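Reviewing the structure listed below.
What you see is the complex with one protein chain gone and the rest in place.
For reference, chains read A and B in written order, and residue numbers begin at 1 within each chain.
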Amino acid sequence: MSEDLQHGQRKELSAGLIQYSVESAMPFGPIHPSLKEPEYFKLILEGERIVQVIPRIGYVHRGIERAAQERTWVKNIYLFERICGICSFAHSLGYTHAVEALTPFEVPKRAKYIRVIVAELERIHSHLLWLGLLGHWAGFDTLFMWIWKDREHILDLEEAITGNRVHKSYSTFGGVRMDLPDGIAAKLKTEMKYIEKRVDYYENLVGAEETLTVRTKGVGRISQETARRLSPVGPLLRCTGIARDVRVEDPYAAYDEIAPRVQTSNDGDIASLLTLRLNEIRESCWMVSEAAERLPTGPYKVSIPRAVPRGESMFHVEAPRGELFYFVKSGGGSAPERVKIRTSTMANLLTATEMLKGCTLADVPVVLTGMDPCFGCMDRISVLDVGQSKEWSVRGEELRTYGIEYYRKRLS
Amino acid sequence: MNAASCNGCDIEILAALTPRYDAERLGVELVPSPRHADVLLVTGTINPLMKDRLKTVYEQVPEPRHVVAIGACALGGGVYKDCYNAGRGIDAVIPVDLYIPGCPPRPEAIIYGILKLVTGGPPDPIEGEEAIVK
Partner (left out) sequence: MSSEDLAKLAASLGGSLATRPKSVELTITPDKVLDACKSIASIPGLYHLTTITGLDLGEEIGLLYQFWQGRGFVVVRTAVPKANPKIQSISGTLASATLYEAEIQDLLGVSFDGNPYLGKKLLLPDNYPAEAPPPLRKEADPEKIRKMMELE
């Protein structure tokens, strides 16, 4: 069991255990899971610290890109927004913009402003959701409950505007599906003020609450150099101090007229992500109020004929988790020939595995939540302890309890 | 349990436990392990990676156990029913006691469904329509 292994080697032991050499020449070594159930993350431990992480995704793989080729252009709006329940509108924005780019039509100004309002409302709800979940995984359930109660204010607004809380089916080719209801501008401004006050409150709370600070400061740190090498997107990139945001680099909808001030934080750890997302909520509140204030009159959509001209187009939007990319190819038919979607979590996955290196098992729930993944990654994780030649799998919930106990002992 | 869902139903289930809807006041509690559960809530269209896992989790719930399929995907595949990697409803894998339709169903609908499961009886008829009894 303690035989030295060559660089990148693995050795079959008895009872089906496989010993791995810790240092592998490649980022993801030639390792096959020895368990029958597929894991999302295989963590390789040495002593207390994680030295290698192997992601195996695919549990949510549904075959959507293929299915899109058999649905009409409009039906695909309903399909793509259901890729993710949390950033559903970002998906429909990406797709509708990509298709509009193939046509000669220009979306009316009012629709552009409305798209910004709903997109920023979605960003606020997503960041609040994330913050609440972070509280839950860190053992701070009160924070989770309070934040999700505040989040309901945003969902009420979304429902008033679009008719639904989650899958809004609101962006359509040429604009939005229906106009804003009367009186919504005033309501938006009031609610944004409420959210801003709550964000101030939560910022003080998370800064003062030891349960959170000890689990987030210095934890999961990544450097700018790592970020440049691995090309993450969104808050994960901006928390290292690199100020890149698709809304500013490649403005779409009304972002050329209501430009966000790109927020960054500098330490590249989970605490940085906390500060950053809170500031992004504030910035989004400002943008919603601005858009509501300066809302132009005019049509909320322009009619676009069903047949989409031949061509290829690329479009990216800044979803709550980062750059979301759509590539659309039209052969002139009633269904797209090809739609390729690159979600922000896919772009961030390698960076997230880097964040985990050097962490302890107790940090895993907080660090994985910290990257704000768009999949239920916490369902099952497999752990391999090289030092003890032990391999076992653990449920996300067990890790959560383990992490809470670990830090409770540290603080007492 | 999330069996390959978009998370839409999952966040509405979680929302049902938060103060606005507060399912906990009715005695509903989210437990960390299937071994402590009485009811298994399942969302999502099962894909091949999740099929066996769903069976395993179901078997870990001690009897008497109930299964609730939440959302259009768990009911019949939802919007993915013709995708190559998606199933057509979880009742192909495990027995289901209650179906809550929606994409996603509102937290109120989820609470109503779970209460109906506990108290028994068919759903209350919608005014002017026949009661749909499963």
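Convention: a residue touches a chain if its C-beta (ideal position, glycine included) is under 8 Å from a C-beta of that chain, and two chains touch if they have at least 3 such contacts.
Owing to the predicted nature of the structure, the values given are computational and were not obtained by experimental measurement.
Undergrad: Which chains here touch the chain that is missing from view?
TA: A, B
Undergrad: Among A:T142, A:T190 or A:S231, exactly one should touch the missing chain; which is it?
TA: Of the listed residues, the one touching the omitted chain is A:S231.
Undergrad: For the chain left off this view, which of B:C6, B:C83 or B:V96 is in contact with it?
TA: Within the whole complex, the residue contacting the unshown chain is B:C83.
Undergrad: Given that one chain is not shown, which residue among A:L188, A:L349, A:A362 or A:I404 touches it?
TA: If we include the chain that is not displayed, A:L349 is the one touching it.
Undergrad: Since one chain isn't shown, list which residues of chain B touch it in the complete complex.
TA: 46-49, 51, 82-89, 92
Undergrad: Which parts of chain A are in contact with the chain that was left out?
TA: 26-30, 32, 38, 56-58, 61, 63, 65-67, 70, 101, 228-231, 233, 242, 244, 249-250, 313-314, 316, 323, 325, 327, 329, 338, 340, 342, 346-347, 349-350
Here, only the chains that are shown with their structure count from here on.
Undergrad: Nearest whole angstrom, what separates the Cα centre of chain A from the Cα centre of chain B?
TA: Distance between chain centres: 25 Å.
Undergrad: Going by the contact rule set out above, which residues of chain A touch chain B in the complex?
TA: Against chain B, the touching part of chain A is residues 36-38, 58-64, 66-67, 70, 78-79, 82-86, 88, 129, 144-146, 148-149, 152, 155, 165-167, 374-376, 379-380, 395, 397-398, 400-401.
Undergrad: Write out the stretch or stretches of chain B touching chain A in their complex.
TA: Those in contact with chain A are residues 1-2, 4-12, 14-15, 18-20, 32-33, 44-45, 47, 49-50, 52-53, 56, 78-80, 82-86, 103-104, 106.
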